[in-house]
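Have a look at the structure below before the remarks.
For this view, one protein chain was removed and the others were kept in their places.
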Amino acid sequence: MLPTIREIADSLRRKETQPSEWMAQSLAAVRERDGAIGAFLTLDADGAVERARRLDGQPQTNPMFGVPFALKDNICTEGLRTTAASRILESYIPPYSATAGQRLADAGAVLIGKTNLDEFAMGSSTENSAFQKTRNPYHSDAVPGGSSGGSAAAVAAGLVPFALGSDTGGSIRQPAAFCGVVGLKPTYGRVSRYGLIAFGSSLDQIGPLTRTVEDAALVLQAIAGHDPNDSTSAPQPVDDWMAALERGVRGLRIGVVRTGEEEGVHPGVQAAVDAALRTLEGAGAEIVEVALPHAQYAVASYYLVAPAEASANLARFDGVRYGRRVVGETLTDMYERSRSEGFGLEVKRRIMIGTYILSEGYYDAYYKRAQQMRTLIRQDYEAAFERCDVVVTPTAPTPAFRFGEKSDPLQMYLTDLFTIPANLAGLPGLSVPCGMVDGLPVGIQFVGRAFDEATLLQIGHAYEQERGFPMPTPEVAGQ
Amino acid sequence: MSTQSVSTSAPLFETVIGLEVHVELKTETKIFCGCKTTFGSPPNTNVCPVCLGLPGALPVLNRRAVELAVKAAMALGCHINQDCKFDRKNYFYPDLPKGYQISQYDRPIGEHGHLEIEVGGERRRIGITRVHLEEDAGKSSHAADGTHTLVDYNRTGVPLIEIVSEPDIRSPEEARLYLEGIRAVMQYCDVSDCRMEEGSLRCDANISLRPFGQTAFGQKIELKNMNSFRNVQKALEFEVERQTAMLQRGEAVEQETRRFDEATQTTVLMRTKEEAHDYRYFPDPDLVPLAIDDAWLGQLRAELPELPATKRRRYVEELGLPPYDAGVLTSDPALAHYFEAVVAAGADAKQASNWVMGDLLAYLNNRGRSVADAPLAPEHLAALIGEVARDTISSKQAREVFQISCETGTDPQTVIRERGMAQISDADALLPVIDQVIAENPKSVSDYLGGKQKAIGALVGQVMKATQGKANPGMVNRLIAERIAAASES
Partner (left out) sequence: MQITHDTVRDVARLARLAVSEAEAHALAPQLSAIISYAEQLQSVDLTEVPPTSHPLALMNVFRADEPRPSLPREVALAQAPDSDGGQVRVPAVLEG
């Protein structure tokens, strides 16, 4: 089991170790244990060893220096295959790197490979990968969540100290909760989307999956900030998140949204979240009850907005300039065959939903109404933040489910009900492990004001300190 | 009946034409990325992840493209939508890398504009529905044997404006004049080269016929592939004839898209009733809204030059030029600029106009050169005009001097001097010669006095001969008549 970023950074600072040693340990862990987990789609062992070796003996410039990491395979890497877990990009090698990954590389972090996901990030279990199953490190029959399931599992199993994921409707936070790790979806615009293969462009954000809240803050520090290549990247100053960690929770107001049976919340999950709230209250936070009256419409809005945007975003996969081409007699044949054989069922389903609701005569009834509902959901949060500093719910209503358990698409969609509202409103969300139910981890979600990741990290870190019990290490991770 | 159906007398149907004109903006780089817009580069050398639509790449708007589009829309009298946005127009085509074109749907940069044209001495105002900013697509070349198509993405992402006219155009000639008018405005504002042969100006037309007096439009035909101003008019003329004949035969015109075939000078069917287009427009989430505030708008308005219509009016009202001259001179900003420089150097406006429209344009056209490469500086042309006005040389000599100057690059006054072309317009110098000629030609003098006006010509000819052609013939004529009259009276 690899230690945390903080521990590696301290060791490198004290010159007790060299980057190569951590890389060797990370690669050994992958070779040893990823067969059972299936987190990685592509491993760049030779490149990683070489990059780490070049750092040996160099002065440590920042906490990311020499730390091995993985990227979700919808984040483009120059010269390294990037598939989005889709047949259509099975052998696609990008000629450029995403800004977020590049910033990590520039800081000296060392990429070891690319992790599995639901095809084009469309899913909540990583079962929609065209290539392989990823197993939950805590239970081999349980899904790791999704769509960043490979990144969550890789961190939970101790293969890497951190990985980046992407979150369109909960795709960082939900797998983090399912795998017992920390997942942060930053404010929309906080981290550049340049080089992230787009799913829902107005919802997508890249963020870290880590073992601790402090590590999440360290990674965010490295990847956040304005990028001139992304028009939707905010020209917002980057805060000192490390300083925020130590502020404690005394005087903070935590807004709790009542959840229960009608949202399908597992009683064990509810109990774990309630216990976490009592811990925070004990540490000096004030608990207030808040309501998000329109959150009940979030899933419906999301499953119109995201597919609509996706239907256009995935039109470029046509077998013309890159990606899989299936030869056809006519151009239309080629298009249809390439796309039909290249895309999996869930992707096709969403493209069709999106195409349908944008088509003539339906735009106002569906797409426009969904965008109007986003306004109301945003206003709900604004009203709630008059009374509190963060809004708390469970990250997911249940612990990780079994493979094949959610065969009905709509049932699968409904598992995202607590994470989706933050994407619709563009707000930051943090999932922190808060207990175990039936041998599987459970996460608590904090949603904050736009660009107030500091308060999320502050509360999350305080909770970790006060939690009073260690999250059990998954058996597969060894010691 | 069919042989007499297409009559050259009064038309039976009213022609209704609307044009969609695409104009490439003169930016250095593409609208959403830093690739160059250079025309004629080797295929696929001005491309990057953004304009190739690679996974994960994102657009960032070129500020200059917005400014040029706003200027063009303002120059066409449009209302500027100060809050506008970009939308995705979704369709599949190999030269459209993202599977959608970034365009503007319900909030175009400009709306409700117009362009004035002059048809047969009459002014016509053609409405402009909208001007919107969008990205160009790549270029497809279709193999002659029909087996495949090759695509070059250099043009992908070059900024374009689309100018959509109201169906206000009533003849193929008007369509050409409108198009020339659009080009003039774009060139004046310096927003585009408008080179139709390079595709920096492209035009599609919708044309329908209806009985005079009917308000409802007839079934429209879309015309494409008209790659010159002349071909636009020709294609539309062919369509008027074709549709007139159909209507006279009692046939219905069906909605279809046709293209102009240069070889046969006809229009040929491309496709009949299309698969219904459903472009599924929605706001592009990758781009943020555009707000053009009053200050920015004011600054761009201040940068607009005097536009052709205003200039034309000024030439007529202030310089006293005939409307025709004003129209020709203002059709091209470079030409107008040259003309104004000639006038500014002191030449009479009408004389300047005659020279510019006559000898200068003829010289340039014969050599396929543009005004920018005019072989004679405006001040030299003004000097030449001045020499004629001062009777130093005759008009006929002046045209010779013009040719010599153009070919040798020597300024006209030097040519006149070096070649001794200056006329003798000094009466004191001429009178001794005239008196001698009168004395030596009594027969001509008596013929003239006897009423044979032409007889004076022989006397003038003698004077010219005696002066080696340098005498001012008008003056000689006048002086001879005076001397003879004086002699006969005494």
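We call the chains A and B, going by the order they appear; numbering starts again at 1 in every chain.
The criterion applied here is as follows: a residue touches a chain if its C-beta (ideal position, glycine included) is under 8 Å from a C-beta of that chain, and two chains touch if they have at least 3 such contacts.
Since the structure is predicted, the reported quantities are computational estimates derived from the model, not experimental observations.
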Shown chains contacted by the missing chain are A, B
Which of A:W22, A:F69 or A:Y335 sits in contact with the chain that's absent? A:Y335
Answer key for A:A24, A:L376 or A:V437 versus the chain not shown reads A:L376
With the full complex in mind, choose from B:A245, B:A291, B:A344 or B:A439 the residue touching the hidden chain. B:A291
Omitted-chain contact residue, chosen from B:V23, B:I117, B:V131 or B:V151: B:V151
Given that one chain is not shown, which residue among A:F40, A:Y303, A:F385 or A:F418 touches it? A:Y303
Extract the touching residues of chain A with respect to the undisplayed chain. 92-93, 95, 188-189, 202-203, 228, 231-232, 234, 294, 297, 299-301, 303-304, 311, 315, 318-325, 328-337, 339-340, 343, 348-349, 351-353, 355-357, 359, 365-366, 368-376, 378, 408-410, 413, 424-427, 450
Contact with the hidden chain only, please: which chain B residues? 27-29, 33-36, 42-49, 52, 60-66, 85, 92-94, 140-143, 146-153, 259, 270-271, 278, 280, 283, 285, 287-291
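Criterion: only the chains that are shown with their structure count from here on.
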What whole-Å value do you get for the distance between chain A and chain B if each is reduced to the mean of its CA atoms? 58
Looking at the complex, which residues from chain A come into contact with chain B? 75-76, 82, 84, 89, 92, 94-96, 98, 193-198, 200-202, 228-232, 308-309, 311-312, 314-318, 320-322, 331, 335, 355, 358-360, 363, 367
Going by the contact rule set out above, which residues of chain B touch chain A in the complex? 49, 52-61, 88, 90, 92, 94, 97-100, 149, 151, 153, 278, 280-282, 285-288
